[in-house]
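As you look at this complex, bear in mind that one protein chain is not there, while each of the others sits in place.
Naming follows writing order (A, B and C), and every chain is counted from residue 1.
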Amino acid sequence: MLKTAIIGGSGYTGGELLRLLLYHTEVEISAITSEKSVGNVAQLFPNLKEKTDLCFEKNNPALISKKADFIFLCLPHCAAMDSAKAYLKHGKKVVDLSADFRLKDYKVYEKWYKEKHTAKALLKDAVYGLPELYRDKIKKAVLVANPGCYPTSAILAIAPLLKSKWAKGVDLPIIIDSKSGVSGAGRGAEAAYLFTEANESVRAYKIGTHRHTPEIEQELSKAANKNIRVSFTPHLIPMNRGILSTIYIKKAINAELLLDHYKNFYENEPFVRVLDSGALPDTKNVRGSNICEIGIVEDKRIGMTVIVSAIDNLVKGASGQAIQNMHIMQGCEEGCGLNLLPIFP
Amino acid sequence: MLKTAIIGGSGYTGGELLRLLLYHTEVEISAITSEKSVGNVAQLFPNLKEKTDLCFEKNNPALISKKADFIFLCLPHCAAMDSAKAYLKHGKKVVDLSADFRLKDYKVYEKWYKEKHTAKALLKDAVYGLPELYRDKIKKAVLVANPGCYPTSAILAIAPLLKSKWAKGVDLPIIIDSKSGVSGAGRGAEAAYLFTEANESVRAYKIGTHRHTPEIEQELSKAANKNIRVSFTPHLIPMNRGILSTIYIKKAINAELLLDHYKNFYENEPFVRVLDSGALPDTKNVRGSNICEIGIVEDKRIGMTVIVSAIDNLVKGASGQAIQNMHIMQGCEEGCGLNLLPIFP
Amino acid sequence: MLKTAIIGGSGYTGGELLRLLLYHTEVEISAITSEKSVGNVAQLFPNLKEKTDLCFEKNNPALISKKADFIFLCLPHCAAMDSAKAYLKHGKKVVDLSADFRLKDYKVYEKWYKEKHTAKALLKDAVYGLPELYRDKIKKAVLVANPGCYPTSAILAIAPLLKSKWAKGVDLPIIIDSKSGVSGAGRGAEAAYLFTEANESVRAYKIGTHRHTPEIEQELSKAANKNIRVSFTPHLIPMNRGILSTIYIKKAINAELLLDHYKNFYENEPFVRVLDSGALPDTKNVRGSNICEIGIVEDKRIGMTVIVSAIDNLVKGASGQAIQNMHIMQGCEEGCGLNLLPIFP
Partner (left out) sequence: MLKTAIIGGSGYTGGELLRLLLYHTEVEISAITSEKSVGNVAQLFPNLKEKTDLCFEKNNPALISKKADFIFLCLPHCAAMDSAKAYLKHGKKVVDLSADFRLKDYKVYEKWYKEKHTAKALLKDAVYGLPELYRDKIKKAVLVANPGCYPTSAILAIAPLLKSKWAKGVDLPIIIDSKSGVSGAGRGAEAAYLFTEANESVRAYKIGTHRHTPEIEQELSKAANKNIRVSFTPHLIPMNRGILSTIYIKKAINAELLLDHYKNFYENEPFVRVLDSGALPDTKNVRGSNICEIGIVEDKRIGMTVIVSAIDNLVKGASGQAIQNMHIMQGCEEGCGLNLLPIFP
């Protein structure tokens, strides 16, 4: 039994780790922390009533390191840095779900996040936790930066193209139009995310300024082996979970051939589902699961290719992927406890 | 490995059996039938793409009986009768999710369902599949009538009261006000259940005439050992899954004592969660799970007790309960493959 | 042009008054106040952008009384008392949308609201603003207590019965099961009303303790001319607007005859729609309008009558009714500016 701890577990990603790990047969949760909440976790997550005796405690790395061997950091960005340092010092392996170790260049981090980076020394060895691209590095890592939800949906959809012969001549910037359910905004009590404000509403936000932009660009640039710029626009959609990303590539590419390439690229991946020609992803097809679904359409008439991907933002876009990373770091079977089928309807 | 077949698997209960059984480690699905659909089940359930090779076939009892040992009937009422007869003749065990074998008195069936009952001989030995009340009989049954979704939520909430000392003096009829998500209406293409018609809408329907009424009365009468009448009003709510039943008992009963009684009553039940005094059920706390949540409030001022229960209509209200029944009939561990935690948000 | 002021206009009832009054041809809004918000109202209500130059100001009765002749108080309960006193002193007519003047007995108020009543002297002359019951008194009133949303839906549905020959022998308490959209919870940033918490969820709350209970009882007791007790249970439903109340009467009453009585009772009422036998109300049929829809079903088999009513909680349940009251107090045509048809879908 691997002993894990969830640091900062009162939000939706913490709750999703609880849902997935409490069901996991090879893992136990030895500690969960919250700075604001106390008592049994079921007070905050009534879906888990009678399913666990876990109580929130404070984030005390010395204490928690005695109980747990694997650490999930679900802290806000900037708060995660110090905890990562502390737990690594205690010899623990860490998956950080915040943005603190995703960007390799601390100057890019400081520019987009408007915060000082206080753990620069760790950046070099932190591994970007997208298993489909970095499995070998994740295997050996002690600190994994779990990707953002939007970047997961975008990079999985675009990287195989950029790593193919069709990459040549693709116009920049690549346009990424993403639609996210409201759980992406977290569990904080903000009026903008009240039911009455988010229901019967669709809106774009943070056009050109969303902090996931440099993360997507960093990873696509690596994939392409050249500088890639993206025009990224997130939208808020009246649903609980799910991200659909629609990606516009200015180049007509035969969809069947490109889908074949994607199928090969993801052949051994347990959590990527490349659709057949003619089919298109839907967030409802992946809800509650760790699956990323990808579809491609060529629009010959105007010389375009449109790639669409769907994930559950709380699973493949956060907690499920964090567990997948843990499995790789620990050398376990990757799908263990993660093979839950999507729930429909 | 137990070999099962799903007869009539193109609707939501069929899809939910697929979701739960494909994940089940001790069961395999050997056949699934549909009279209208052909090809891989993932064409109808794209959430299951790449997760199964199952293709729809026709309902041929002779053929399917060679492949499967346990039968789930997801046919419409009236259509299930003949199939039940056929599969029992082939020596198979059957859980019928339709209403055909729920009512012990065929005259009551014929009155409420306006159909001839053509398998009366089976009624005597058919067991009403509510494990919390009939586990011992289910163990020995070859034909189990899986309860309706509304009756499950109502009976689990009321039966313990009627079997207690507090039953005396409870006024009749008992009033049951139920609220159901739209999946309860099935997957048929009816205009009344279009998104645009069901969204931003709440309405009562079939007041006093819903076919689940006699089923509830039959079971409550058995529990009380006297004739019980209920005023049952179902409502349609803009959500996918879930039933909340609010039950009005004209008698003030100390909630803490009554909750204690319920906790004892359901002490060894893996899927009933009796809440502490002060807490109230919410359909979102049980979504995707086989759990029934029950809360009780006494309103001393006016001499009333209000009992509230929540279930997921597709799981405890249909397919999850069917699998629970299968486990009992087969002598397996009851929670096997059914311990999925509720998904939130 | 009647000059009006909205005191406490930053919430949903304030916004709804704006929507309705800005469109009104006989009324102008001379002032709107907020203690927290400043600047143009369209910053808080972007739907009104370019439709008004109104800016929030502080609630200064002396100042505002110079600009406005008719006052809508949209303050929280307890805060409304002082403002009512102040504006009445300045000779203004007031409709108070809070609960402060609804309960005739200040002791009942103090018991249920846990607050001192500091304007007891006004209670005697304050008129309960349900036009269908008190039009004549409202005509002469200077202070009208606008009914609560739940009470409006309940009283309109029950009062005609209690004022009829069928009232005799109706069992008490009358059971009222109400389902409300989330706008009823207001616009405050509370986690419980986040989209992700209220969506795909139905729950009962404040069973037996909701503050609208004594208000319903007061008015039904007056209607019946005897003491009436109700068992009132509100529920939260994932939709923006609307209240559906399902009311259980333990007495079989011929639905056609009772509907005839209701049709007569509301014959000249512009905003009550009594349905024909067989039809049932739906919140979507009244959305955005000042209409209250009522349907009745007799369940002879068990000796019950079920009455169902639907309103839009922000219109007939709050701001629309407030304007209707203003019209009556001012002697204007009652439906002026209020004849907006329900929006569907």
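Criterion: contacts are C-beta pairs under 8 Å (C-beta built on N, C-alpha and C of every residue); 3 or more make two chains touch, one makes a residue touch a chain.
Computed from a predicted model, the values in this text were never measured in an experiment.
Taking the complete complex into account, C:Glu200 is the one of C:Glu132, C:Glu200, C:Glu219 or C:Glu298 that touches the chain left out.
Considering C:Thr33, C:Ser83, C:Ser98 or C:Ser183, the position touching the chain not shown turns out to be C:Ser183 (whole complex).
Only one of B:Gly14, B:Pro151, B:Pro238 or B:Gly320 touches the absent chain when the whole complex is considered: B:Pro238. The residue touching the chain not shown here, chosen from A:Glu16, A:Asp100, A:Glu132 or A:Glu197, is A:Glu197.
Residues of subunit C that touch the chain left out of view are 12, 15, 19, 22-23, 45-51, 183, 200, 240-241, 273, 275, 279, 282, 284-289, 293, 339-345.
Listed by residue number, the positions of subunit B touching the unshown chain are 12, 181-183, 187-191, 193-200, 238-240. Annotation for subunit A: contacts to the undisplayed chain at residues 171-173, 175, 177, 179, 181, 196-197, 199-205, 207-208, 229-231, 233, 235, 237-242, 244, 246, 248, 250, 280-284, 287, 297-299, 301-304, 306, 308, 310, 345.
Definition applied: only the chains that are shown with their structure count from here on.
Each chain gets one centre point, the mean of its Cα atoms, and the points for subunit B and subunit C are 39 Å apart. Work out the mean CA point of subunit A and of subunit B, and you get 36 Å between them. Taking the mean of the C-alpha atoms as each chain's centre, subunit A and subunit C sit 46 Å apart.
Residue positions of subunit B touching 2 or more other chains, listed in rising order: 200, 240-241, 282, 284, 287, 345.
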